[in-house]
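The complex appears here without one of its protein chains, the remainder shown in place.
We call the chains A and B, going by the order they appear; numbering starts again at 1 in every chain.
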Amino acid sequence: MKLFVYVLNQQEKIDEVLSGFIEIGLTGATIVDSVGMGRILAKEVPIFAGFQSLLSGSRPYNKTILSVVEDDEKIERALALIEQICGSFSEPGAGIAFTLPLDRVFGLKPEIE
Amino acid sequence: MNALVALILIGALGFAMGRFLFLRPRPGTLYERFMLSGAEFLAIGAVIGPSGLQILDRWTLTNLEPFLILALSWIGLLLGIQLRWRHLIRFPWPYFQVSLVQGAVTLGLCFGALALLFFFWTPVVAAAADRWRAALCLGAVAALSSSTEAALHEPRAAKGGHVAGLLRFVPAIDPLVTLLGLGLLFSFWHSGRQAVGVEFSGFQWLLASVGGGLLLGSLFLLLLASVHQSDEAVLAVLGMAIFSGGLASVFHLSPLVVGLIQGILISNWRRQEDLLLNMLLKLERPLYVALLVLAGAAWRFDEPAGYLLAVLFIALRVGAKFLGVRTALAVTRLPFHVPGRWWLGLVPQGAMAIAVAVSYGLIYDDPLGRATFSAILLSTVVLTLLGRPLVHSALSDQEPAP
Partner (left out) sequence: MTTFLALLVLAGLMAAARWIPAFGKLAFQTTVSLGFVLIFGFLVGRLARRIRLPRITGYILAGVICGPYLGRFLTGPVVRELRLIDDLALALIAFTAGGELRIRDLAPRWRSIVAVTGAQTGIVGAGMFVTVLLASPLFHLPPGVSVAAMAIAFGIFAVASSPATAVAIINEARARGTFTDTVLGVTVLKDVVVLVLVTLLLPVMRLLSLPGATFDLGFVGDLAWEVGGSLAGGVVLGYLVTFYVNGVGAVLPLFIVGVSILVTQVARQFHLEPLLLCMVAGFVIENATRVGDRFIDAIERSSLPVYVVFFAISGAAINLQAVRDAWYLALILVVVRLLLVSGATALGERAAARPNPMVRRWGGLGFVAQAGVTLGLASIVARKFPGWGEEARVLALAMVAINQLVGPVAFRWALSRSGEATEGSGAPARNGESVGARTPAGSRRSV
């Protein structure tokens, strides 16, 4: 049993990612709105996108996806899916993912295949 | 040098160095001293161009014009696509009023002054139509300010306050006045009689610009309806940017204006423009670097008229900006007090000026036109270098933030 955590930077892809998760059988996840620290000291000064930068300000938002996964294979598939949608992890912009082993879990509903 | 190879190398430069462009200075890091402002790329272009070492000769530059058209179209689209109605209404109307009035007054004053001046004297021999055009082009450029400077040098966002916020808002909106001016220029002083051979009135050309933009926007929307995957989306954006830019150029209109109208139509019609916006944003920096290098290469820095005009223009711009802001603040009721030196923050001239200069230079190649191109480039460089002190001065006596 692992906790799969993924910080998604490209917020516009959230729908695609979550739909993809459902398809590979990862049906339970919690989404948390989060803020990136690094980019507050941002280099992202607008050149032509002045108006857009006013909207998001200098605090870029991202989403953290938390999911309890029983099956390591699902994690592999999730990672492949993420790389397919957001780009390779080795390139900037795909976000960060990691897993944590879990000790005891309560309230987890059986996953729908 | 072969045009394609030149393009690759310039592109590589753009990707490699784009990240160093307008870096927000981080205290204590190397980057603080290393920030590039864009003038460096103009210089590189000038050195390798036909007026310099001739690594890029005039023929190659002509072959690279399609790329310039693409870049201008891209920029127009990018500008337009940000102007989503539901985002625009999040900002108070007085902010818009300040931006638009300031822009219009600055344009009017600068245009008027230059038109009057050119009536009696020009730095080079010029026909009557050329004089009006040059005056309007410079007036349009005077209207815009720089989002980059304001964003770079403002105090941290959290401590920003209204005054700094307004200073970031105005440069985001005043390019609209500039492009309106540009649209009028390309329509009413159409270079057409000689080149395109169709006799349309100025008003008809204006209609054509707007209509063309809307039609192309509709085409874009239809295209996007059949696009389902990201590589198809890339093709759609690329194809439309190239096609609409090329179409505009064929009719001797500005790709910037046509792109802007397209972008506005698209962003207000569809729900999911984030994808498009992100795609357009990805190439923002490399494209700008490439644009700078090519603009520098096209710049005939050995023609003295440009320098004279630049000095004149900077003086007029500063004066017109001052009066423009004064007027805008006088007619607008803002809920907070704007300090006396705030207008200085709008003096720096941004990237859009370079784009306008390139758009103008692609069509109007007369001596005064070239001097105008030169003047815009020079004034942008000078005002960018003065950017930091100007913005600091503008914001120095603002009220302390809550």
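In this text, contacts are C-beta pairs under 8 Å (C-beta built on N, C-alpha and C of every residue); 3 or more make two chains touch, one makes a residue touch a chain.
Quick caveat: nothing in here was measured; it's all calculated off a predicted structure.
Q: From the listed residues B:53, B:88, B:250 or B:315, report the one that touches the chain absent from this view.
A: Looking across B:53, B:88, B:250 or B:315, the contact with the absent chain belongs to B:250.
Q: From the list B:62, B:201 or B:396, pick the residue that touches the absent chain.
A: If we include the chain that is not displayed, B:62 is the one touching it.
Q: Which residues does subunit B use to touch the chain missing from this display?
A: Looking at subunit B, the ones touching the missing chain are residues 2, 4-5, 8, 11-12, 15, 62-63, 65-66, 69-70, 195-198, 212, 215-216, 218-219, 222-223, 225-226, 228-232, 234-236, 238-247, 249-252, 272.
We take it that only the chains that are shown with their structure count from here on.
Q: Report the inter-chain centroid distance for subunit A and subunit B in whole angstrom, where each centroid is the mean of the CA atoms.
A: Between these chains, centre-to-centre, one finds 36 Å.
Q: In the complex formed with subunit B, which residues of subunit A make contact?
A: 10-12, 41-43, 45-55, 57-59
Q: What part of subunit B is in contact with subunit A in the complex they form?
A: 19, 21-24, 26, 75, 78-79, 82-83, 87, 90-91, 147-148, 151-152, 157, 168-169, 171-173, 175, 272, 274-275, 277-278, 281, 284-285, 288, 350-352, 355
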